[in-house]
Structures are given as C-alpha cells and as structure tokens.
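These notes concern the structure reproduced below.
All protein chains of the complex are present and in place, except for one that has been dropped.
Showing chain A:
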Amino acid sequence: MSSLVSAPAVHSLWTTAADPISKINAPKIEYGQLSPTLIVIGAAVLGVLVEAFVPRKSRYYVQAFLAVVALAAAFAAVVGLAAGGYGTTKAHIAAMGAIAVDGPALFLQGTILLAGLVSIFMFAERRLDPEAHGNRVDSFAAQASAVPGGDTEKAAIKAGFTTTEVFPLALFAIGGMLVFPSANDLLTLFIALEVFSLPLYLLCALARRKRLMSQEAAVKYFLLGAFASAFTLFGIALLYGYAGSVSYATIASVVDGSITNVDPALADTMGNDALLLIGMALVGMGLLFKVGAVPFHMWTPDVYQGAPTPVTGFMAAGTKVAAFGALLRLLYVVVPGMRWDWRPVMWAVAIVTMLGGAVVAITQTDIKRLLAYSSIAHAGFILAGVIAMTPDGVSSVLFYLVAYSFVTIGAFAVVTLVRDAGGEATHLSKWAGLGRRSPLVAAVFAVFLLAFAGIPLTSGFAGKFAVFKAAAAGGAGPLVVVGVVSSAVAAFFYIRVIVLMFFSEPKADGPTVAVPSPLTMTTIAVGVAVTVVLGLAPQYFLNLASQAGVFVR
C-alpha cells in the first residue's frame, strides 16, 4: 500500500485541493418526501422545549400527546408518500443523494412508526406500579441522576417527579431509525446509527425498579455499542479511501467496475481490494452488531434483561427493523458486485446465529433473557432471507420484520403485567401456573410464543415460510435445513413456557397480574391482532411487501 500515490502526484494534489471554490450550489432538499423523518425529529425537539417550559404537573400529558400525534402524523405521511407512488414508480434518491425514497424505505419506515406508536403506549402506562405518595408512576426512574435508594430519590418520588424525557428520547431514536434504512450514503448511515443508538443507551438506564441492573445494562450497551460504531466508522473510512466517495451509487459502480472517467488520483486506491474487503467487513460488523447476530450478540441478553421492559420491547423491534433495512440496502445496492465474497461469510453468520440463539435459549431461566436469545435466533432466520439475493428475499424479509416486531412488543408488554412485590416477576419459576390464575394473560402470551415458534395460523409461520422459501429459491438450501432444525429446537423452549403456565400448579407466593390501563391493553391487542391477521391472511401483506421490494439505485 506504500506506493498508492507517488510523491509528485501528491504534490500536484496539494495545489488542486487548494484551488479557490468559485461557486457553491445551494442543495435541493425535497422536504415533502422527507416529511416522516422531519415530523418525528421536529416533535422530539419540541419535546425538549416542553421539558423546559411546561409545568411539571402537565408535562406527562403534553409529552405523551405530542409523541402520539407526531408518530401518527408521520405514519400518515408515509402512507401518503406510498399512495403517491414514491414506493414504486416515483422511487428516487432525495436530499442530494443522501436519502433514498423507495419501497423498502417507506415500508420499513411505516413499520417502525407503528411499532414506535404502540411502544409509546407502553412508555406512558402508569397503572402497573403502585401509587407513590398519591402519584401514579410509570416504569421510569423518578429522577435519573439520583442514587437509587438515596435521600434525593426519596425526595424526588415524594415530590412526584417523573422522567418525562423518555418521550423525546424515544422520538429521537425513532427519527434515527427512520433514516437508517433509507440512508443512501455511508455518512448518513453513520449519523443515523448514532442518532438512534444514543437515546437508546440513555433509555436503558432509566428503570424505576432494579436500577442497578438497568444502569449496568446501559453501561454495557453503551461501551459495546460505541466500540462497534467505531469499527463501522473505520470501515466507512476505508471504503471512502477505496472509492473516493461515500455515496452508495459511486461505491457500487467502483465495485462492479462500471465507473467511467476515473480520477487519476483515485486509480491506485480503486484497484486496492484490501481496502474494499476490510471496509465492507467492518461496516457489516457494525450492522450485524445492531441486529444481534451471533459473534456480535454478547450485549443482547444483558441489555434486554436490564433495560426497563417497555424500552426492551421498543428496542428489540425498532433496532432490528432499522438495522436489517440498512443491511439489505448495503448488500443489495452497494456490493451486489462482490456477492461471491460476502455470501459465504453471511452463510456462516446465519448458521451460527440460528443455532446459537436457539440452543442457548434452552438454558435460560429469566423470561426477558429467554426472549433476548429468541430474538438472536430470529435474527438468524431473517439473515437467511437476506442471503437469498432475490426480489423475493427482500420482500420476505420485509414481511418477517413486520410480523416479528409486533409479536415482540406484545410479548414484552405482557411481561410488564406479571408482577410481585419487587416489580416485574421475570424469573420463569414464578410464571408457573399463570394460566390457572389469569387465563386471559397466559393465553395471550401463549399466542405470542406460538408465533415466535412459527406455528401455523400465526404471523411467525407465514414469515418463516416466506423467508425459507426465498432462501431455498436463492440457492441456500442447506441454510433452510439448519433453519428448520433450529426452529424445532426453539419450539421446545417456547412450548416449555406454555406447559409451565398451563400445566403446573401455581405457587402460593406467586406473582399477581396487574390490570393495565387501556394504553398497554391497546399495545397487546394490536400485537395479537397483527399476529393473527398476518397468520390467517398473509397474502395481502406479502403482496404489499413484494410491491415494496425494489431498491432504487
């Protein structure tokens, strides 16, 4: 690499780069087409102002109202754009090449917004915890900066403080998630990654109960997340060095050799495959970290267990949707020209992710950790669809992401209901006999577990079928065999929880099931409805996903 550019060539560049710039063209931004993101980020900024100016008593109502209205409006904007043909015929690249407005982007943005909306309902839930000094409290710490159990915290609880900052934080995270799958250059990708990660790190630390675990989860998530994003950034730097640009289209044309009029200063690095391979590997690693694929999954169980449960549900769904969207775009738009290099690697990652997640989940004794390992296994199933490299692969992944996100949020919403004196009773032994004590809650949870397991008539089955069919058609037959085997392994521990709930005697000191407000009930009802509808009549949504399955280049 030492002879990339000769010394005289470098000297001439010194003068080229120092030439005065005669005119800067004003960028053209298509505000209307970016409106979903702009609405959500705008509402988040407004939420920060609400924190500063609205009296403490009414902040909760204002914040919750603002968040719900913003997400609904943004979803309406997405539907409007899709109806206007931006997902199909009018798909194009907006904001000077930074953002793609196309089918997969709009489909995933819609998914993220709906998942975010039902998560916000869980965030706003205030009837599960017992009232403190006559004030209703939510799942978040009274004052995040106060030491748990200390005098400051007691005073904060007594004064009725609540961390209403969670609403703007969640909106910022959703804003980043909206940009992530539609990013069309590597810089936008990186900024979106940070915009949605940083608020999530903070949200993880804010649990009202079990705050030590919550803070520990936040530190682990933050340090590992920042470590992974540093690798991503270095990968971006190497890809920039390789292609001389961070735009997806330019990198793709350099990769497949279709680029015309090569700048002489770039001729050396463009021939350097080491830059391309290492850069892609590092960027891919960052994305696989976010989806929780196996060599990079270490953070998942701890963070899922320690974070406040509403945040876990939100994060599990939103992060996965956004990160798989970005991964799809990267693999299908930027580096289809080197698929013979990345496919074997992704094969290996998918296999260890499916098997690893399913096998380790068997040994878990905590329901949140169990769901975390199950989410790892699901990341493997989705990867099988990503590897297919066909239009069916894209649409099956899109469908799977919708199915998976609502099942996950619903399952975590049920976890928030099962409580004992210490808060949520997450140890599996406490769930014994839940079906005798509260049949409805246990039955709902059983529906979600069956969907996770991929039993027919649930959305999980339709999603898995679509993904495996696409993978088999795309020449990944052995991967499908591994997928089916690990689904069978995974079914074992889902069924075990169902058996535990319905066929064992309830303990005398077992947990009680709290009666939630209509907010959490809506979350759970939407989860059940999506699970059943997508299971019974998946065709309409599969068609929608396949219409949306084409990336703009």
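Note that in this section a residue touches a chain if its C-beta (ideal position, glycine included) is under 8 Å from a C-beta of that chain, and two chains touch if they have at least 3 such contacts; residues count from 1.
Operating definition for what follows: contacts and distances are computed from a predicted model.
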(request) Match the chain absent from this complex view to the correct UniProt protein name in "4Fe-4S ferredoxin-type domain-containing protein", "NADH-quinone oxidoreductase subunit K", "Autoinducer 2 import system permease protein LsrD" or "Sugar ABC transporter ATP-binding protein". (result) "NADH-quinone oxidoreductase subunit K"
(request) Return the single residue from A:Val45, A:Val69 or A:Val147 that touches the missing chain. (result) A:Val147
(request) Using the definition of touch stated at the top, determine which of A:Ala77, A:Ala218 or A:Ile409 touches the missing chain. (result) A:Ala218
(request) Return the single residue from A:Gly160, A:Gly241 or A:Gly337 that touches the missing chain. (result) A:Gly241
(message) Please output the residues of chain A touching the missing chain, sorted low to high.
(response) 1-5, 7, 10, 13, 16-17, 144-145, 147-148, 187, 190-191, 194, 198, 201-202, 205, 211-213, 215-220, 222-223, 226-227, 230-231, 233-234, 236-238, 240-241, 244-246, 263, 265-266, 269, 301-302, 305-306, 363
